[in-house]
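Input: one structure, supplied below.
So, chain A:
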Amino acid sequence: MINLHHYLVASAALFVIGFVGMVTRRNAILLLLSIEILFNAANLALVAASRYLGNLNGQILVFFSMTVAAAEVSVGLAIAILLVRHLKTLNADEVRLLKW
Partner candidate 1 sequence: MVAGRLLTLAWVAWFAPLAACLMITLVGLQRRRRAATLAVGSLLLSFLCAVTLWWHSLHGAALPLQQAFSWIRFDGFEVPLGILLDPLSILMLLVVTGVGSAIFIYSTGYMHDDPGYPRYFACLSLFAFAMLGIVLADNWITLFISWELVGLASYLLIGFWYQRPAAADAGKKAFMVNRVADFGFLLGILLLWSVSDPLGGAHRTFALPALKDVIEHGYLPQNLLNIGALLIFCGVLGKSAQMPLHVWLPDAMEGPTPVSALIHAATMVAAGVYLLCRVFFLFDAAPIALSVVAWVGGITAFLAGCMAFVQNDLKRILAYSTLSQLGYMVMAAGLGGPVAAMYHLTTHACFKALLFLGAGSVIHALHEQEIWKMGGLLKTMPVTGGTFLIGAAALAGFPGLSGFWSKDEILALAWHQNWLLCIVAIVTAGLTALYMGRACFVVFFGQPRSHLPRPANHAGRGGHAHESPPVMTVPLVVLAVFTIIAGYLGIPEYLHQLHGVQVGFNEIVAVISVLAMSTGLWLAYQIYYRQVMTEQQLIQRGMAVYQALVDKLGFDTFYDWLVLRVQQTAAKLCSLFERFILIGTLVNGTGWVTRTAGGLLRLCQTGRVQFYVLVFLFGMTALIYVNVLR
Partner candidate 2 sequence: MNLVSWILGAPALGMTLLLFVPRTQEAWVRRIAVAATTVSLALALILVGSYDRAAGGYQFVTEIPWVPQVGIAFHVGADGISVAMLLLHALCAWTGVLISYSIKERVKEYYLFYLTLITGVFGVFASLDLFFFYLFYEMAVIPMYPLIGIWGSDASNAYSKEYATMKLTLYLTSGAVLALLGLLVLYGGSGISTFSLPALEHHLALHPLPPELQRWIFPFLLIGFGVIAPLWPFHSWSPIGHAAAPSAVSMLHAGVLMKLGSYAIIRIAISLLPEGAAAWLPLVATVCIMNIIYGGLVAMAQQDAKFIIGYSSSSHMGYVLLGLSTLNIIGLNGAVYLMVAHGWMTALAFALIGFIYDQAHTRMLPDWGGLAKQLPFIATAVSFMAMASAGVPGFGNFVAELLIFVGAWEKYRWQTVAAVFGVVITATYLLRFVRSGFFGETLSRWDELRDATTPFQRLPFVALIVALLILGCWPNGLLPIIDTGSRALLQRIGASTMLAGGVLP
């Protein structure tokens, strides 16, 4: 019998994968991509909870989360373009004028 915790564990796994992606990838685009995974993990948890609680608040939240994710990507990609344009690189770890 599939219950809430199955979905939540699955979403946790997705969440962790997103995080690992963020740490291990150096490309700014792939970082943004990993962020999408993170948001998806949360979305899955919300929808699952919504189903098992029998109210729709979670799904409303997913609606907003998707909007945010989309906006996030648009701004993020704009910055990525700036990176390539001014710093000639997309590698986030090469962008370290600011440190210490």
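Candidate entries met the following condition: all candidates are chains of the complex that A comes from, given by their letters.
Points to keep in mind about this one:
FYI, a contact is a pair of C-beta atoms (placed from the backbone, for glycine too) under 8 Å apart; a residue touches a chain by one contact, two chains touch by 3 or more; residues count from 1.
Since the structure is predicted, the reported quantities are computational estimates derived from the model, not experimental observations.
When the candidates 1 or 2 are screened for touch with chain A in this complex, the one that qualifies is 1. Within the complex formed with candidate 1, the residues of chain A that make contact are 19, 22-26, 31, 92-93, 95-100.
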